[in-house]
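The other protein chains are all here in position, but one chain of the complex has been omitted.
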Amino acid sequence: MRWLWLALGAVALLYPWLVAGTGSAAFLQDMGALVLLAAIGASAWNIVGGYAGQISVGHAMFFGAGAYLPLLVFQQWQLPPLLGVPLGIAVSLVLALVVGAPTFRLQGHYFSMATIAVAELIRIVVSYSDLLGAAIGLQGPAMSVHWWDLTFRSAVPYYYIFLGVLVLLLLVTWHMQVSRLGYYLRAIRAGERAARSLGVPVRRYKLYALMLSATFTSLAGSLYALKTGFIDPDSGLGILVSVQLIITAALGGAGTLLGPLLGAVILVPLQTATNTWFGGSGSGLTYIIYGAIIVLIARFEPGGLLELWHRLAPRFNRRPEDSRAA
Amino acid sequence: MIFLQVIANGLLIGAVYALFSSGLTLIWGMMNFINFAHGEFVMLGMYAALLVALWAGGGPAVFGAAAALVLFVLGVLIYLALIKQVMRGPMLAQILSTFGLALLLRYAAVWVFSPNFVTLPPTALAGTVNLGGILLSVAQLVSGFVAGALTLGMHLLLTRTAIGSQLLAVAEDRHAAMLMGIRPDRMQALAWGLSAASAGIAGALMAISFSFSPEVGGTFAITAFVVVTLGGFGSVPGALLAGLMVGLIQSLSAYYLGPIYKDVIVYALFVALLWLRPQGLLGTA
Partner (left out) sequence: MLLSAEKVAKAFGSFKAVAGADLHVDKGEIVGLIGPNGAGKSTFFNCIAGDLRPSEGRIVFDGVDVTNASAAHHARLGIGRTFQVPATFEDMTVLENVMVGAFLRHPQRSAARANAQRIVEMTGLAAQSQQRARSLGTPGRKRLEIARVLATEPRLMLLDEALAGLTPVEIQRAMDLVREIHRLGITLVIVEHVMEVILTLARRVLVFNQGHIIASGTPQDVVNDPKVIEAYLGRGHGRAAAKPA
């Protein structure tokens, strides 16, 4: 398995240079950055949705917090956007507690329902808040004036920043996976009652997972805002943001390290393609396809493409190795 | 006077909320399953009414019946093709199944109908009526009472009829029900049909009075979540009471705080409920 990660790492590191010679270098480099961003968001969702099995359908609230705060401090208070990044994380942690603390005592459905309700609540409140730009949204630096604006014209610097964050997230996730936290989360997902009987503090660990997930989702939102320089209630807090995070993780394989990456590599180019081919109405079609994909995953292969691969090609793998590190 | 009007309007729309929420709570109580596409069932009921109005004419009763029929069939089909299988699977599959379905239905409707808001052509229920100084729209008045009656009817169906007791038996103990000769699968399919039909009729009733678009399902879904949580797991009478309360709270907030608070208050109420009394009005801690 190690060779796979090394190969991926090498390709990822060299990608911008590899496509630099082609005719659509800028486009491909930009898409590369978007793939990495999608991978970060999906991997972050994966911590609570995949490993812990607590299905959040409102993760946009964390993404949005991370996206809005940097642009808020810049547009309203003329401060470096970077200062907004830890603020976004702080807000996300508070939201995680507000949503998780009461619902993690109850059946799983309550948590899912709460995530959707709170995310919508925040979206509506934000869309009426003048401080937060209301329906128009907020904007970041138009030109790069200082280094901490993080406003680059080329996608390549963003690409490497995102790659760095993704590597950090994967390391954190891997470390969690082999630690007590990881084992307890998998036990919770596999059987809460049994986990409890073994001394697992279920509610507390679910909160840990949610808070860790919220932190990195917020970071993904901040990176998005820094790159695009713009955010509004739909692009930051809409239900489609939550959908994107979920489907990217679930398509590849929720609960695995590689799954969200696989999902990102497939879905980002796919979405770009449908948007290009079908023009304006393309985005409507994209979400019909997304809905269908999610239903198919749920119905036929909840473990995603990785699980499908393990089932169809057992010759190529001794045992599920990328995630089962005992 | 205005105050009474606000209250009346709140209760009338609340009854409609109660109707579609009773469908959601039925499934929750029977199968321990939350249908995240329930709001889309309401939305489809609205569009069913539109299509009937445009192609076949007829009055509100026809819309309602058509919506009920179409959604009943859809509910059963969804159960047989999807829900039955994911019930045996992990939580991820269960939640994603209806979440994905919601997405699919919503954007398929956008594709077919366009994202714009539409209204039904005027019906026999147009106009307003003056009841002791309170001005109420005929359509909303009739919708409210029909919805309330149907919700009560659902309750009576479950508690007073043979088929109802079979449904409840499956909810109580699947195995025991099987031993008594009841077919849980059939009962669950029926429940899905009833659940979807209740949403469909509610949608058709609302379509008479309000404009709608394919994207309104999301708000109805969350409203339903609030009502079923407030009313208590699996309780249709609870859903009726809670529906009326939610409608009332919404109407009062819209009037006193402003129209933008209409949904915000309900969602905020949900969060408060989860913190303070998740078992709802009638549940035990």
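Which chain is which? They are A and B, in the order written, and residues in each are numbered from 1.
Keep in mind that, in the parts below, a residue touches a chain if its C-beta (ideal position, glycine included) is under 8 Å from a C-beta of that chain, and two chains touch if they have at least 3 such contacts.
Fair warning: this is a prediction, and the values are worked out from it, not measured in the lab.
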Original post:
Taking the complete complex into account, which shown chains does the hidden chain touch?
Top reply: A
Original post:
Where the complex has a chain not shown, which of A:Ala135, A:Ala190 or A:Ala273 is the residue touching it?
Top reply: A:Ala190
Original post:
Which subunit A residues would touch the chain omitted from the figure, given the whole complex?
Top reply: 178-180, 183-184, 186-187, 190-191, 193-202, 319, 324, 326
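The working rule: only the chains that are shown with their structure count from here on.
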Subject >> subunit A and subunit B: spacing of chain centres that average the CA atoms, whole Å >> reply: 32
Original post:
Which subunit B residues qualify as touching subunit A in the complex?
Top reply: 28, 32, 34, 36, 82, 85-86, 89-97, 99-108, 110-111, 115, 218-219, 221-222, 225-226, 229, 260, 263-264, 267-268, 270-271, 274-275, 278
Original post:
Taking the complex as given, what residues does subunit A use to touch subunit B?
Top reply: 49-50, 53, 55, 57, 98-99, 101-103, 105-110, 112-114, 116-118, 120-121, 124-125, 128, 189, 239, 243, 246, 250, 254, 281, 284-285, 287-288, 290-299, 302
